Every structure is written in C-alpha cells, then in structure tokens.
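Apart from one protein chain that is not included, each protein chain of the complex appears where it belongs.
Going in written order, the chains are labelled A and B, and every chain counts its residues from 1.
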Amino acid sequence: MTGFLDSLLGGLALGSVYALIALGFVTIFKASGVLSFTHGSLLLLGGYLVAVLHDDIGFAGALAVAVLVTAAAAGALDRLVLQRAGGTDPHAAHVQTIVTIGVDIVLVTDLARRIGGDLLPLGDPWGSAVTDLGPVTVADSRIAAILVSAVAIGGAFALFRFTPWGLSLRAAAEDREAAALMGVRLTRVRTAAWCLAGGLAALAAVFLVAFPAPGLERTTGQIALKAFPAAILGGMTSPVGALVGSMLIGLTEAFVAGYQTDLHVLGEGFGDVAPYAVMVLVLLVRPAGLFAAKGAARV
Amino acid sequence: MTAPAARTAPAPPALDVRGVTVRFAGLLALDDVSFTVAPGTVHAVIGPNGAGKSTCFNVLSGLYRPTAGTVRLGAAELTRLAPHRIAALGVARTFQNIVTTQGTVADNLMLGRHALSHSGFAASALRLPRAVREQREHLAKAREIAELTGLGAHFDSPVALLSYGDRKRVELARALCLEPRVLLLDEPVAGMNAAERTRTTRVIGEIRAELGLSVVLVEHDMGLVMRLADEVTVLDFGRAIAHGTPDEVRREPEVLRAYLGTTTGEDAA
Partner (left out) sequence: MSDPRPHLLKRGPLLLTALLLCALPFYLDAFWLRIGLFSMAAAIGAVGLGLLSGTAGQLSLGHAFFLAVGAYGYVWLAGEPGPGLPPAVALVLAVLLAGAAGGLFSPVAGRVKGIYLGVATLALVFLGHHVLLTADSVTGGFNGRSVPPLELGGFTFAESGPELTVLGVPFGAEERLWYLGLALFAVTWFTARGLLRGRPGRALVALRDSETAASVMGVHVARYRSAAFVVSSMYAGLAGVLLALSFRRVVPDYFSLALSVDYLAMIVIGGLGSVAGATAGAVFVTALPLLMTRYADQLPLVAAPGSGDGSIGPTEASRYLYGAAIVVILLYAPDGLHGLASRTRARLRRRPPATRPGGTGPVTAGTATHATSDTTARAKEHTP
C-alpha cells in the first residue's frame, strides 16, 4: 500500500512537471503549427542559469532570472529565426520544426560543453527534506513540484481563457488565415506563445533535477522529450488533453519504476522509457491521440 | 488527332447520385441531393458560392463520406470506397485551386497513370525490364495526352514555371491520364483569361467527343456551361433546386432568384 501511494504521489509530481513542458508544446503548436524540438535545450538553459546564479542571488532570484531569460530566449528564437524560415511555403511550419532541431543541436552542444561531466546542484530550498503524510513519506521537492506546477498551470489556463492573447491563440489554432484577416497579429501571438513555453520549461527544469534526482547534467534536456508523448496523447492542440496526458505519462513512469521487481521482464530502467511505450500503444489504437478535436487527421 | 484512351469499354456506366446528405458539425452542406449523369454526357452542377458544389465533388471522389445517400457508378457503390479505389474505377477529378505536385509536367501526368500501371517498389528499385518497359509505354501515353491538351511544348518543364492557365491544364491532363470513364472538373476555367478559357473549353469539347466519357462540371462561367452542358443541376444551400437542359434551367424562376439573379454581373466579368 505504501508502495502504491508512493508511486501515486511520485507519478503526480512527475506528471505535473511534464505538464509544464507539454503545455508549452501545445501552446507553441496552437500558435504556429511548429513542434518544438528546441525544448530540451530551453530546459537545460533554464536549469543551467539557476545552477550558476543561485550562489550569488539566491534560489528565488536565480529562478526568476532563469524563467525570464529562457522565456526571452524562446521568444527571440521564434521572432529572429523561426519566423524567417519557410517563407510562403504552405508547409512552413514543418520547415520551422526542422529548424528547431538545428537550433537544439547548437544550444545543447554548447550547454553540455559548459556543464561537462558535472552534476550541478540548483540550491533549491527543499533539498532532500521529506514530510510525513499519514502512511507515506514524501520528498518536499515533490510536494513543491505539485503545488508550483498547479499554480503555473492554473495561471496558463487563465491566460488561455481570460486574456485577449488567449482568444487570439484559439483563433489562430482554428484557422490561422482567418485569424489574420480578423486582425489577430500572428507574429506577436506566436512569439508570446514561445515566451510562455520557454518560461514553463525553465520552471520544469528546477523540479526535474530536484531531489531525488541528483542534479543538473548534460543529458537533463532529453527529459523534455518525454513530454512529447504527453502532448501527443492529448491530441497536441488541447491544453486539458496535455494535462491529462502528462499525468498518464507521469503515473506510468512512476508505477513502472515502483513495481520494477514485478516487471523485471521489461528490463531494468524500463520506467524511463515507459512513456514512449504508452505513446506507441495509444497511437496504434487512436492515431490522432486521445483528445484530438477537429484537427483529428493532423496527428 | 488520335484518341489516347485505350479503354475498350464502349460507353461509361451512368453515375447515379441518390439522396446524398452531408452534415458537418450540425451544418447541412448537402441535403438529399439526387441526380444522374447519363453515359457520355456533360452534366453541369451550378449554384452560388457555398451551395455545396465542391462538397458534392468531394463525395463523388470519395474524400467525404456522406451522412446518408448513395453514389453508384454502374453496379459499383462508390460511397463506401476509399478515394484511390474510386480512381481505379475510372473516376478522375481536378481541383478548384490547382493542386499539382513538384516536378515536371511529365511527372504530374505520370502520376495520373498511377492507377493504370503496376510497378511496385521492388520492380522499380531493381529496374526490372518490365518496369522499364511499363514506364516507357506510359510516358508515351502521357506525352500523347499532353499534346491533346496543348501542353506538348511544356512536357519536360517544371510545373512551377508554367502560367496559371497552363497549370490548370496540367490538372486536366493529369486527370485524363487516368483514362477516366467519368471526369469531374471543378471550375476548369476559373481565373483564366479569355484566350485560355476559349482554349480549355475547346479541349473539353474535344475530349468529350473523342473519348466518349461522362463529364461532371462545376463552373461559374455560364457561357461555358451553356455551351458544353447537356444537363444542369442547380444547387442552393445544399439542396438541388432545379434540373434540366441549360435552356430549361435558365428559365426556371427559382434559379434566377437563387443564382443568376444575384451573381450574373460577376459571372459576366
């Protein structure tokens, strides 16, 4: 039972961190039709900034700077690079998707070189502390992950729902051309989407490398890719879908890892790749994802 | 000029549209539409914008599955078939907006021969003699059809470098390459200048006379419709409001009100 609750809480914590990243994927996709393969490096950038800054300006300050800088970097990437690629090609979004891969290669190479073989601590306040919640003992970092993510996700949903930007975003996702005709300034809407996604990725970085993970490493960025299955399961255009998909992925990963010994046929460390297995299974049954709305055939 | 069609079938079977209804998220795009395209005739489907003409074409070519109703080509029921199967039965179409693929005119026309040729991945990869021979034969046919449609001089030119009118004709030629029994033309002269219109109209007249196929035509150019069509179906808000010969339809008061009355000026332009 304890094992079960342990896995459940771990899964929820992991899922809420994936949700931060997956929401970014969905927001970018709705605004621009681009799949962001740069997210790994954005995540790494956010984490790296916190790692190098927290000694001087404290964790909170470092986190704030990291979120802002990563958001700005993502926005600049979109405005200065991506929006110039593809031109009038009807598949410009696909061209831009490949560009994000190129950018990712450069950024990850650079950050990985700086990090080297080290494990960088982020100086987060919860450290390795734990709290007893009834029968289970939970790492504070997990509680923080759930709480902070809930607030950030709530904020993002409020943005989608109640701001003119959110409305423009939905209009753009429905029909980019019609939205442009109605006066939606697509370049701004999508740059803002990239900024939001960048900020969320930086935030996610902090929790991905918090206890019980050992710290920031050069490969941390690859974890961002696990939010892809989450977003795809959610149908790529649905924030709620991404949220549910993330929880599904997080829980799967935690439970597979938690019940490792019973699942030894699958091999050690299967939890790490379980999200992808779930994605393949879901795509086999529903190629458009679980929550695909109208754009069904897109996925 | 010799007819390129090698198909020996004498007359195409009738295309029978019965009670076709298409509903998108509560919106009725086609409402119980019926008409029959008699073998070897030109049947025009006209109506104001948004009347459901393109939806109708998409049902005929299998891109949409109707909510209700059937489409039959002779004994074959088309409504349950995937687009590529309908193509294999000899139904070819063009698009309102040009949809060509990258490459030369020849490449595009050879795509039209896809359903009539057989070379698969292995035969083409290994360049087996039969694949090479097949390719050569179909290329010759494609060239013939290019000549017929006035594209002969552009056969090896990239489609992207052609004029608008020529690109539209590439679509027509590609559809003819399928050696269709039924040809669906979605606004074949839209956006063309007067000379291009005349030319395309002549080509359509010729192919119909020489190949004996049935043509379903969606067109705004009433001149073209009056000249080519044997029969006309008028759609308005997804319903068929009139049938008949061009002359009969022209005199129908409801048609005048729904269609000609409102957009005559535009069409004359």
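Here is the rule we go by: a residue touches a chain if its C-beta (ideal position, glycine included) is under 8 Å from a C-beta of that chain, and two chains touch if they have at least 3 such contacts.
This structure is a prediction, so every number in the text was calculated from the model and none was measured.
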May I ask which residue of A:Val130, A:Ala213 or A:Leu283 touches the chain that does not appear here?
A:Leu283
Could I get the residues of chain A that touch the absent chain, sorted low to high?
35, 37, 81, 84-95, 97-99, 101-106, 109-110, 113-114, 116, 175-177, 222, 225, 228-229, 232, 236, 266-270, 272-273, 276-277, 279-280, 283-284, 287, 294-299
In the full complex, chain B touches the hidden chain through residues 24-25, 54, 58, 61-64, 82-84, 86-88, 92-93, 95-104, 106-107, 110-115, 117-121, 123-127, 131, 134-135, 139, 156, 158-161, 167, 174, 178
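Please note the rule applied: only the chains that are shown with their structure count from here on.
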Interchain centroid distance [CA atoms averaged], chain A/chain B, Å:
47
